[in-house]
Structures are given as structure tokens and as C-alpha cells.
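Let me give you the structure first, and then I'll get to my questions.
Note that one protein chain of the assembly has been removed; the remaining protein chains are unaltered in position.
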Amino acid sequence: MATSSGRHFLQIPGPTNVPDEVLRAMAAPTIDHRGPEFSALVHGLLEDVKPVFGTEQPVVVYPSSGTGAWEAALVNTLSPGDRVLCFETGHFATLWQEMAARLGLVVDFVPGDWRHGVDPDEVEARLAADTGHEIKAVCVVHNETSTGVASRIGEIRRAIDAAGHPALYLVDTISSLGCIDYRHDEWGVDVTVSCSQKGLMLPPGLGFNAVSPKALRASETAGLPRSFFDWAPILRANEQGSYPYTSATNLLYGLREALRILYAEGLPHVYARHARHAAATRAAVGAWGLEVLCLDEREHSGALTAVLLPEEHDADHVRRVILERFDMSLGAGLGRLAGRVFRIGHLGHLGDLTLAGTIAGVQMGLGLAGVKVDPGGITAALDHLGQA
Amino acid sequence: MATSSGRHFLQIPGPTNVPDEVLRAMAAPTIDHRGPEFSALVHGLLEDVKPVFGTEQPVVVYPSSGTGAWEAALVNTLSPGDRVLCFETGHFATLWQEMAARLGLVVDFVPGDWRHGVDPDEVEARLAADTGHEIKAVCVVHNETSTGVASRIGEIRRAIDAAGHPALYLVDTISSLGCIDYRHDEWGVDVTVSCSQKGLMLPPGLGFNAVSPKALRASETAGLPRSFFDWAPILRANEQGSYPYTSATNLLYGLREALRILYAEGLPHVYARHARHAAATRAAVGAWGLEVLCLDEREHSGALTAVLLPEEHDADHVRRVILERFDMSLGAGLGRLAGRVFRIGHLGHLGDLTLAGTIAGVQMGLGLAGVKVDPGGITAALDHLGQA
Amino acid sequence: MATSSGRHFLQIPGPTNVPDEVLRAMAAPTIDHRGPEFSALVHGLLEDVKPVFGTEQPVVVYPSSGTGAWEAALVNTLSPGDRVLCFETGHFATLWQEMAARLGLVVDFVPGDWRHGVDPDEVEARLAADTGHEIKAVCVVHNETSTGVASRIGEIRRAIDAAGHPALYLVDTISSLGCIDYRHDEWGVDVTVSCSQKGLMLPPGLGFNAVSPKALRASETAGLPRSFFDWAPILRANEQGSYPYTSATNLLYGLREALRILYAEGLPHVYARHARHAAATRAAVGAWGLEVLCLDEREHSGALTAVLLPEEHDADHVRRVILERFDMSLGAGLGRLAGRVFRIGHLGHLGDLTLAGTIAGVQMGLGLAGVKVDPGGITAALDHLGQA
Partner (left out) sequence: MATSSGRHFLQIPGPTNVPDEVLRAMAAPTIDHRGPEFSALVHGLLEDVKPVFGTEQPVVVYPSSGTGAWEAALVNTLSPGDRVLCFETGHFATLWQEMAARLGLVVDFVPGDWRHGVDPDEVEARLAADTGHEIKAVCVVHNETSTGVASRIGEIRRAIDAAGHPALYLVDTISSLGCIDYRHDEWGVDVTVSCSQKGLMLPPGLGFNAVSPKALRASETAGLPRSFFDWAPILRANEQGSYPYTSATNLLYGLREALRILYAEGLPHVYARHARHAAATRAAVGAWGLEVLCLDEREHSGALTAVLLPEEHDADHVRRVILERFDMSLGAGLGRLAGRVFRIGHLGHLGDLTLAGTIAGVQMGLGLAGVKVDPGGITAALDHLGQA
């Protein structure tokens, strides 16, 4: 085994590398959750969090995982037996619809090949066929963390509109928020689900729901039992800068600092950086002679790249070699992709040289694991990153 | 206004003062939630967390508030329409039964005066009367954070047994765990609910359920819809040292350090220290000529003391004076006690001299707010703290 | 032994309690000491550090202890065999003149009783007698950390002027800077010596020389060999925002944050707070029936109080009891005061309630150590601190 020194390379598609400033901000002493300082913190945060969602509507922040925020979106807007339209874009879309079923909803799960995003035409066709408007919600994962395929949220909105269907539009932006351009208001999303540990560059522990007026209205009659995730008491308390429970104060400190960093860079620059890193990574994959999992040029994720290995190789072995030898974590293939792909996260707090080091590590690791690749991969990436 | 310098005195009954070591531990970089290092962390934690619960049974750790852990206890063990027996010991007991009702349970809410704990005899009588065993669970708040009254959990267990009743026993230890002696296994508690930001000396953001075998069996048939809070997938994943979602990694770092500190002091010493601080505080209150809210000597809380003011005084005014002049946060009167009491938290990471400073601040603040008190309060407290 | 929990009470007269914000600021990654970011840091700091010295002249910052800054003041301004006038105000004044002698200077050391500051009349008389102007420098310790006696720097300046003597005026403000009003320019001090770990609320590791134009001129011909402490290359490099060596970058981060905190409170408020804390402490000492070491009302230190014990008691025993039982550090008697006094530090980042806790701890510790004191000490202090 090689010796290990230096910083770990955390290049999974989340949790991502938390900036030092955010970690230090989180190390401030916890304060009274009912005092004036906390109130000022919450008032500020609830405004500051809106731009990254592309919204002027309220954003509910939970002390929870992203799966908690999934549940919140469902239980606040739907009733037992409601029909929801879901799409098999990958592992996480599959888990979300399983959750829906477990909570008592009826799921239409449109099958997929895990290499494409949601097809807007399919959405339109499905909704147009639902003349009785039994479908109460359309659930889409913006960026499938398991595949590196990004669905086209704006086009799907237009498809729903084209079908003239009143279903709510629920979108999971867990691994896209703060990485890929996103517009809750403009795209008419009703609930945007997200969490802290990806593009927001925080440790895990916060879940988010951005909520449209239409979703808020739906919540007034939605019949699924709920208490912890209930928007109403939270939104009421938020008006006073408080929560109906003790919120995760120190993560909120981190959120304030992370948003500051994000907006200091500027969202358009943040998105462009992610796109550039994704393109450099695909350039390397192509030059190696390997295949990117995503098959549609319009759907390449800016946040991660899933790399498909030739059948005779075990992607988990490659990952293990890379972890042991180069102290870098990559994402595993999940569900039906287990052992077939590895995923390179290039999201969050990331500079060109760390990405270069990441690609260098993958290239060396592939070699050590016996996967024959062209050594021009790293050079192809640098050609992209080093453009004038 | 006096100038403010030095550390804030956070003497509310939680969140409590987080030890510096815990804050620094939490500032470590977030790691891969599916890697071997995380797995080792979880395996270690799930064992290490048991002694403070007094259990050898599994403890489920959620990225949530304490209210989330309340909900988890209910949805994992009960079905819609199930009857639960609750006791009005104060504000939080009231909130918990409201949650139960909101989730679709039927609540028997035994009224109380907010100055006493749960009466074991009342428990026995109620259960004995329930010959049809319609009551599926007895819900008790161990330490009422709103009143400083601690119910006698062991005696209530004996009362349930005396009634020969099969109801589950659910106990909220949110502000008692790590402060007041507690024995999940010995007292036959089925679900112990707790959270991070009190005696565990962590920031808020983690909820806990310690789960008895009987509760686990109940969860197999419990009919309330659940997903995020479902024990089963978590316990399954925990066997591999993982979670079915991304857990709040950095809070887990903090938990590891906080448990280390707690066990280094030794639980019996921790409980004795809390009891000693509580007694010193009551000595001061008595010497001031004020009244402690708790009326039963057997039920004084080791974690906080609620002080009742003469009718003509506004406790919130006193708190405000103390915050502005001495930079100390105290707990407000909640619900029906609003304005009538203030609460001194003396739990968590606390030494004699910080308690002395706390009592000094209360004494001076009472004076400045126009509440006539005997200045012997601080001396009475020191007499207690300084005993040979 | 009592259990130990909560924050340590560091009530020695320095190092003082470092604010959390300063510790976190110091935890930022070290940067290139020749890059533009460092340059901006230095340019900012060298301006920002001036107000606390009461100067518009340059301040040289060393990576050193305060003793290093003593040496710097001497070697930059004096030549082998030069005569310096020093005053035995206590342990540190004694050490400084020993250093002067060791470096090859000739010291006139005016004896003292360690209970008074420097007598301005004595200064005038000594200098007036030195008609040949052989005395090249007058060295005074502003606040004797070993005794809690503060010399009157402005009055001594007037005494020097009255004698019409050209000697340089070197002042040690190690434990007064940022605690007690100080005016380098107005009082015509030539070199002000200080360090980081007292009123500046930093960890130890930085030494300071504020330098008058007259001192700078003296340095051009001063003959003591010097290199590390030489002002000239530092002042030259400072113009570019750099140092001729690698400075203690992370302590500079801390200094920036500490100055921000100090100026946010406002220097007049800072000095008033220290004076108020000192008076409250003396009120307690008096009420206990003990004696404050300082004998002149005009010379009470705002930074610390040395408490003299009756002959039959060992002050170190009292300190040990307090450390073991209450986890509080107090200052020992030094030199000829060893075992006779203990010193209460009330300087730096300190609030009323921590001071109250400190006095409570001393009172209880005296009792436990068998020193009979009136328990009214704490009440006397609170009377002072709690005034409307």
C-alpha cells in the first residue's frame, strides 16, 4: 500500500467537499433558538436561500436528510390513494416512488433504461391520456445522482402545460441545486426538493422544500397524516424567525456561509464552472476509450459523470484500488448498475486543479486495476481546462 | 446598556453549551457515507450510545429534531385510531399528544396542573380501568422542560405492571438524557425518545429512539404510514454500518466526542453533578424568597429549575433585562406559564463556577428588573457548591 | 475530588480567554507569505493595530513572546555600556533589567517594595541629577503583572520633561494594552513593548514594539548587535505588506479578528469595563477581610488584582484547591511574593457573569483551604456589578 498523506479526495456525487469557511462557521457556539440573534439568522437565511432555487416563494428548511424532504413534498400535498406519475430514470427515482407507495399513494412508474432522462413527450402523452385528471402529481428527479443524467425540467413543464393537466409538479434537485441552472418559479415547479450536502457545500443534515402557491393550496386539503414535516406550523413560525422545534442551528450557520460563497462566485459562474468540469471529465472518459453512461447529449449532468466499464471489469474493484492507493472516494454503481459503473462527482466546492487531480487518480487507478485505457485522458481534460 | 464581552451564558434548558472539543470534532471534513471509515464510525457509535440510555437494545439515530423522534416513536408502533394515554405535565407533553392526534391516534389526555409529574397511581387506575386493553401506549415525558418537573419513570413502570396492562411504554427523555439517571432496559421502556442538544451537549439536529424488542414486534404490524422514520430499513442498514439515507455525518462526529466526554466523567458523576447544581439553584431561589414551580420534592428536575414570580412581575421582562445587561439567555415560560416563570437551565456541559455566575446574573437581573429579592441567594448557592 | 465539567476558568493575568471567533479565525489555512492576500492582510493589520497603542507611528509585530519584544526595544535603541534607569516595581521589572544587564547595558535599578508603581518624583530627581545625560533610557512597566500595580505613564513623562532630560522612554504594556487607557503618542513614549496574550485576547506568540520617530533615529546609531529583532528590515518590508521572514500568519489572522472585536466594543468601553471589573474584585477582597497588594489608590490595576493572604496561609495551596475543585486557574505569587499572594486576572475577553463566577470560586476556595473570610465578598462584588 502507498502511504497516505494530504487531503482526502472526496469525489463522490455528494456529500461534497465542505469549504473550510463553512466548517469553521459551523463551529460557532449554539445559540438560544428563541432569542433575537436566532431570529435574525432565520429571517436572513429564508430570504438568502431563495435565489439558488430560482424562487421568490417560501422555502421550508428541515433538520433532515434529502429523503425527509422527499417525504415532506408528498405528505404536504397528497392524500391516501392519490395517483402520482413517476419515471424510472435511475436508482433514486426508484426509491422516491417506493416511498410514495409506502406512504399510501398509487404510483404510475414509467420504465426507463437508466441512461436517459424523463422524456417530455412521454409526460405529455401520459397526462393527455389522463382525461379524468386522476394523476395528482408528476414527480421528476432533475439530476439522477445514480446515472449522471439530467432531465429537462423546463421542457417537462411545457409538456404538462401542453397536456392541459392540473397535476402538481414535484422536482428532486438533490444533486443539481447549486450545480445546474434551476428555476423553481419560471418552470412552474410546485415543490422543489433538495438537501444540504451537494451543491450547497454543507454537511448532510438539512432538507429543503421550495413551495409554490399552488402547492400551498394543495396542502390545505392534503390528507396524508403529517406532523414533523407539516409546512403550516413551520411557515407560521418562520414569520417570527423561529421554528416550531429546535432547528439544526449550527448547520444553519453553515448554510449562511455557504450561500455567501455561492453568491460571491455568482450563480451563472457556478453553473458554467460545473458545466466546464463536466465537459473536461467527459473529454477524459472519451480519450480513455470508455463510455459515459448518459446517452443523450442534452442530458449530460453538470454534477457528476457515470463511467461504464467494459463487461469484464468490476467497477467496485477499480474504486477500491483508487481509495486504497490514492485516497480518493468515487461513487459506486447503484441498483442495477452495481459493479458496472463508477461515478465521478465534480460538484460543489471544486477547482480546476482538484478536478485534474481527480482525473489523474482515475486514470492511474484504472491502470492499476487492469483496465486498459489510453493515457491521453488526462491530457484531453487539461486541453479543456486550460483553454485560453 | 452595559458593554458585552466574554462568552455568552446559554442557560436555557437546551440547546446547551457545546464543549469546544465537540465543536472542533464537528468541524472535521465530511466523509463518504458509504465508505469504510463511515462504517466504522457508525458501528462504534451505535454501541457507544447505548449506556447513556441504559440499554443494550438498538438505538435509532435520526437526522431530525426531538419532535421528529416523537413522531418516529408513534408511527413505528401504532395504527390509525389506536388509543394512547397521555398526561398533561406541561407544554411539551401537551405538544406531543397534539402530534399524536394529528397523526390519527385517539388521545386520552389526563389533565394536570403543570407543577407535578405523572402520578403512578393515576396510571395504574387508568390502565386497570381499561379492561379491553384499548390503550395501546402510555406516553410520558420524563423531564418536563417547560416546568422542571421530573416524572418517576421506574414507578410508572411498576404501575403499568400492577395494572397487568400490555400497553407500550413510550418515554420522552429529551431534557433528561445525560442529566438524570435513566434506565431504558431496567424500567421496561419500549421507546425512549431523545435528541442531541441537551444532556448530550451537541448542537440540535439528531433525534433518537431506543427500541425494546416489544416495540420492534409492534412495528411489524403498526399501520401508520411511515417512510423517513421507519425503523426497519435503518436497522437493516445499521448492521452494515450505514444508513438508508445520508446521515448527518458531522453531528455524528460530535456525538462520538460528546459520548467520550460523558463517559470520561462517568454517568454516576454526571447525574450527581446535575443533582448538586439543581439543589444549589433551589437553595438560591429559596433564599431569594421566590418559589420553585415544582411542588413535589420527589420530582425536582436535575436539569432545570423553573422559578415562579410574584403575580405583579413579568418574567419575560426579567429575562430581557438579564439578556441585555448580562448577556445570559434564560428559558421563557411556555404556554400557560408565559410571563409567569423563567427557567434556569443547569444541564449539559456545566461547571460550578458557571453555575455560580448564572445565579449571580439572575440575582442581579431580578434586582435591576425591580423584583425584590434577598441578596443571600448567591451565598446560599455557594454554601451548597462549596461544601467540603 | 469534585467532577469537572464545563469550561475551564482561565483567570490568570494572561494568557487570557481567547474569544471563540479568534480561535476560529486562526484555524484558517495558512497562505503564501509573499502573495497578494498576505500583503493585504499585513497592510490592514499595521494600520488597525495603531489605535490600541494610541499611536500613529509604526508598530513592529514579531513572531515572539513579550520577552522578545523587551529585547527588541533595547537592542534597537541602545549601545553596549549605555546606562538605563529601571524601577523595581515587581517581578517583571526585575526580569527586564536583568535582561538589559545581560545584553551589556548598565542598569540603575531603583529599589521598590512591590506594592507601589514608579514614583514620578523619583524619576524627575534621578534624571535631574544626571546632568551629564548618561542615562540613555528610562524603562517602566506600565502594569506590573506580578503585583497588580499600574504606574502612571503620563505623569512619568511629565517628570522626564520637567528634568529636561533627553533619555528615551521605554514602556512595557504587556498586561495593560487593551485593558487600561494607554497613549503612546500623547505620552511621548519612545518604544511601547507589548504582546498578544493579554488584553489583545490572542494566544501567545506575537510581540510588539510601537516606535517613536526619536526611537527610530536612535536605532540608526544604536550599537547592540541585532538581526532577528532589527526594526529596519522589518519596516522596509512592511511597506510592501511583507516581512523579511515568514511571520506567524495564523496569529495574524487572530489579531485581525481580535482587533475587530476590541474596536466593536470601543476602546473607552473596554477600559471602563476593566476598571469596573477591577473595582468589583477589590470590593470582594475588602469584604472578605483580605488585603489588596497595591497600596496606592491611584495605582490599582484594571487588569488584575493581587490578594495578600495572612502570613499563616500558603497562597499556592489556595490556588491548588481552587484548580482541583473548581477548575479555575489563578496567578501565583512570583519572586519575593511566592506563596504570599494569589492574583486574579480580570482582563481580556471577560463578562460580568464570568467575573462573578470567578469571585465565587475564590470565595469558596478560600473557605475550603481554611482561610477564614467573610462570605459577603461575592455580594459586595455583585452590588458593584449589578448597579443600575
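As written, the chains take the letters A, B and C, and residue 1 is the first residue of each chain.
Just so it is clear, contacts are C-beta pairs under 8 Å (C-beta built on N, C-alpha and C of every residue); 3 or more make two chains touch, one makes a residue touch a chain.
Please read all numbers here as calculations on a predicted model, not as lab measurements.
Participant: Looking at C:Asn17, C:Asn76, C:Ser301 or C:Thr379, which residue reaches the missing chain?
Facilitator: C:Asn17
Participant: Quick one: say which of A:Glu98, A:Asp181 or A:Asp352 touches the chain that got left out.
Facilitator: A:Asp352
Participant: Just to verify: which one of A:Glu122, A:Asp185 or A:Asp327 makes contact with the chain not shown?
Facilitator: Answering carefully, the residue with contact to the hidden chain is A:Asp327.
Participant: Which of these touches the unseen chain: C:Pro225, C:Gly289 or C:Pro310?
Facilitator: Answer from the full complex: C:Pro225 touches the omitted chain.
Participant: With the full complex in mind, choose from A:Ser39, A:Ser79 or A:Thr379 the residue touching the hidden chain.
Facilitator: Considering all chains, including the one not shown, the answer is A:Thr379.
Participant: Would you write out the residues of subunit C that touch the absent chain, in ascending order?
Facilitator: Residues touching the hidden chain, for subunit C, are 7-8, 10, 12, 14-18, 23-24, 26-35, 63-68, 70-71, 80, 99, 102-104, 195, 197, 203-205, 224-230, 244-251, 323, 329, 332.
Participant: Go through subunit B and note every residue touching the omitted chain.
Facilitator: Given the touch definition above, subunit B has residues 20-21, 24, 27-29 touching the missing chain.
Participant: Kindly note down the residues of subunit A that lie in touch with the hidden chain.
Facilitator: With respect to the unshown chain, the touching residues of subunit A are 2-7, 9, 17, 20, 27, 265-266, 269-270, 272-273, 325-328, 349-358, 360-361, 363-365, 367-368, 375-376, 378-379, 382-383, 385-386, 388.
By definition in this document, only the chains that are shown with their structure count from here on.
Participant: Of all chain pairs, which one counts the most C-beta contacts?
Facilitator: A-B
Participant: How far is the middle of subunit A from the middle of subunit B, if each middle is the mean of its Cα atoms, in Å?
Facilitator: The mean C-alpha positions of subunit A and subunit B differ by 34 Å.
Participant: Whole-Å distance, subunit A centre to subunit C centre, using C-alpha means?
Facilitator: 54
Participant: Just give me the whole-number Å value for how far the CA centre of subunit B lies from that of subunit C.
Facilitator: The answer is 45 Å.
Participant: Spell out, as numbers or ranges, the residues of subunit C touching 2 or more other chains.
Facilitator: Subunit C, residues with two or more chain partners: 20, 27.
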